[in-house]
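All protein chains but one are shown at their positions in the complex.
Up next, chain A:
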Amino acid sequence: MDPFESVKAMAELWGRGARSFAEAQANMMGALAAGPAPAADADAAQKAQAAYARAWADAQAVATSFTGSLAAKDGHDPVAAEVLAKVFDPRGWLSATSEVDAALSRMAEGPQFADLFQVERKFAALTAAWTALRRRNLEHNTLMLEAWTRATGAFSQAVNARAEAGKPLESARDLMALWIETANDVLIETQRSDAFLASQRDSLTAATELRLAQGDLAEFYSRMFGYPTRSELDDLHKTVTELRRELRALKRPRRAGRKEASA
């Protein structure tokens, strides 16, 4: 593997790590509420999208400027530049291209439900819930993007401080270590903020509401075709759990009696 390919591989690995982190967060919501994507939008979702776009532009501007400032003035090195560009690429921070772009596409390309009659209201509720979730996700991503942008600023200051102290960074690994430490502090601080916690809670609630709306629709069709519904199964499981509990309670005195007899 030549050096350029090696660094490229490292950069790809880095991107993959970023995706896995973003997916971990997205999974919190996405895994809880995957499903059909009605074609709908709302003012709130549009505002969230606009705010996200602004944050995105800011992040890109900061990243571009910062990467440029780190690049060697003389003998510009494309290998190092590529790594730095990847590390400070906002797309890697949020993996926004895969998650948000796909979400927006689904919003645009979802099925039309207007002609359905009996379940019209259920589908409307589903649409509203889905739109609300997308809005919350965009708001949350905006919050995170702002945090990553702050992290980049803090990193820039840290690099400055090292240079001014006469301790410039001497390897790409040192650079990476400083970035990791700095970004970690900023992200942890963000995660403890009221704004983050509220945003995450709202996203979780929106995901749950969407899942409930999906469940409502699934129950309708299950009943229509004579399949057991989720609520019927839940009732059954509840009964079984209660019966097991009673059985254990009945067995307990018998066992105690045996113990006393053998004592």
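In the analysis below, a contact is a pair of C-beta atoms (placed from the backbone, for glycine too) under 8 Å apart; a residue touches a chain by one contact, two chains touch by 3 or more; residues count from 1.
Keep in mind that, in the parts below, contacts and distances are computed from a predicted model.
The protein name that UniProt records for the chain not on display, among "NitT/TauT family transport system ATP-binding protein", "Tat (Twin-arginine translocation) pathway signal sequence", "Poly(3-hydroxyalkanoate) polymerase subunit PhaC" or "NADH-quinone oxidoreductase subunit H", is "Poly(3-hydroxyalkanoate) polymerase subunit PhaC".
Among A:A51, A:A154, A:L204 or A:L217, only A:L204 touches the chain that is left out of the view.
The chain that is not drawn here is touched, among residues A:A128, A:A154 or A:A172, by A:A172. Counting the whole complex, the residues of chain A in touch with the unshown chain are 1-7, 9-10, 13-14, 16-18, 20-21, 24-25, 27-28, 31-32, 69-70, 72-73, 75, 77, 79-80, 83, 156, 159-160, 163-164, 168-176, 180-181, 183-185, 187-189, 191-192, 197-198, 200-201, 204-205, 208-209, 211-212, 215, 233-234, 237-238, 240-242, 244-245, 248, 252, 255, 259.
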